[in-house]
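Here is the structure we will look at, set down as structure tokens.
What you see is the complex with one protein chain gone and the rest in place.
Up next is subunit A:
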Amino acid sequence: MIKAILIFNNHGKPRMSKFYEHYTEDTEQQIIRETFHLVSKRDENVCNFLEGGLLIGGSENKLIYRHYATLYFVFCVDSSESELGILDLIQVFVETLDKCFENVCELDLIFHLDKVHNILAEMVMGGMVLETNMSEIITQVEAQGKMEKSETFVFQCPRQDR
């Protein structure tokens, strides 16, 4: 099971957080801070696994993370997940974001949090891996995007003027 998926930047600012167990907003922030603290002090060329996120689940859980430019992608998982498998999954996630946003950067995530969530929802559901095939994920995301566009309304009109 995946317990949580966190994306934060090099300064610890959350860019997306998805918890598959309920925590209060305060605890969530604390977890993000703690995780950032653990992850950020690690060198670039050390392994991507960390034991014992203290707040989420305790010692049974592992933090598996990848660092891309300005962003950390952190998956908190329990022992039923394969460490290397999750690393691959993070890669798939990032590549999918890259495809969907066309050269994804931190700003894309900041301004399109909902879209990131929607993409993630096609990969992981309720803490379990739903789909790992990138093209399948993209197909579904795009199909839903199309549906959204077909439901034209003012909400979507361009607002660059402001």
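As a convention for this text, contacts are C-beta pairs under 8 Å (C-beta built on N, C-alpha and C of every residue); 3 or more make two chains touch, one makes a residue touch a chain; residues count from 1.
Operating definition for what follows: contacts and distances are computed from a predicted model.
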Remark   = Of the listed "AP-3 complex subunit delta-1", "Sorting nexin-1", "Histidine-containing phosphotransfer protein" or "Geranylgeranyl transferase type-2 subunit alpha", the name UniProt assigns to the chain that isn't shown is "AP-3 complex subunit delta-1"
Inquiry  = With the missing chain put back, one of A:9, A:70 or A:132 would touch it. Which one?
reply    = A:132
Task = Considering the whole complex rather than only what is displayed, give the residues of subunit A touching the chain that is not shown.
result = 1, 14, 16-18, 20, 22, 24-26, 28-29, 43, 45-51, 80, 82-85, 87-88, 110-114, 117-118, 121, 125-133, 136, 140, 143-144, 147-148, 151, 153-156, 159, 162
